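One structure is given here, and the rest of the page talks about it.
Of the protein chains in this complex, one is absent; all others appear in place.
Take a look at chain A:
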Amino acid sequence: MKKHISHIDRSTAVISIRDLYKSFGSLHVLKGIDLDLFKGENVVVLGRSGTGKSVLIKIISGLLKPDKGTVQVLGEEVDKLNTKELQALRLKIGFSFQNSALYDSMTVRENLAFPLTRNKPGISDDEVEEAVKQVLEDVGLSQAINQMPSELSGGQRKRIGIARTLILRPEIMLYDEPTAGLDPITSADINSLINEVQELYHTSSIIITHDLTCAKATGDRIAVMLNGQFNKMGSFEEVFDSDNDEINSFYNYNFIEGGSA
């Protein structure tokens, strides 16, 4: 069970996806996806590697264009927006990448200040410094402010990656495999951080993962993606109380054979 109670407003969908299709050449990745993310909710998209989970959030953030279907984010249809409108919308969306995607040539301070100074040209140095320190405190890494990304551990990089998105105070967070490549203890820390972000910043999030522990700890709702479609959607218990062999084998591997929980 998720450890804290989310304040979900089920009357307001911040992301609304209808009949979404995406192919790369002859490879059909998404085959008719429907999803609503409600305000204040954490939805976990669970599935095996290569099933198109990351493609889904790249379409939501406008990095990829869908072949068919509609994606509405905060009431705006993403692929119909011009560059300026898309940039304005992206200020409200935070994207945490699988490999953190920190800028190698910049220190942690510069990494965090970069989106702020680029998007708020009039902001003073003091305001930037204050925002950087605040967000570092929120992710528990105040001491790393002058370090280079290459000096950070995997877990610290993830935290800084999340901090860099939080500095713009987004309404929606998209996490791409937040616990991939981390040990169980650091993964648990990241899961707690995702929940803290939801509480502290009042964000609605889509969390892409194949880690059931992460799904259980962070998700208000779980959507299982099989063969480019959502096979089952509901609470963790509802999803895994299933007759579907693929879903059951996923559960068994994670919690029994894999033993990660």
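In this text, a residue touches a chain if its C-beta (ideal position, glycine included) is under 8 Å from a C-beta of that chain, and two chains touch if they have at least 3 such contacts; residues count from 1.
Throughout what follows, contacts and distances are computed from a predicted model.
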Which of "Heme exporter protein C", "Nitric oxide reductase NorE protein", "ABC transporter permease" or "3-oxoacyl-[acyl-carrier-protein] synthase 2" matches, in UniProt, the chain that is not displayed: "ABC transporter permease"
Among A:Ala88, A:Ile123 or A:Leu200, residue touching the chain not depicted: A:Ala88
Which residue of A:Ser61, A:Gln198 or A:Thr218 touches the chain not shown here: A:Ser61
Touch with the omitted chain, as defined above, among A:Ile8, A:Leu81, A:Ala101 or A:Ala188: A:Ala101
Residue among A:Asn119, A:Gln147, A:Thr186 or A:Asn231 touching the omitted chain: A:Asn119
Chain A residues touching the omitted chain (full complex): 58, 61-63, 87-88, 90-91, 93, 95, 97-99, 101-105, 114-115, 118-119, 121, 164-165, 168
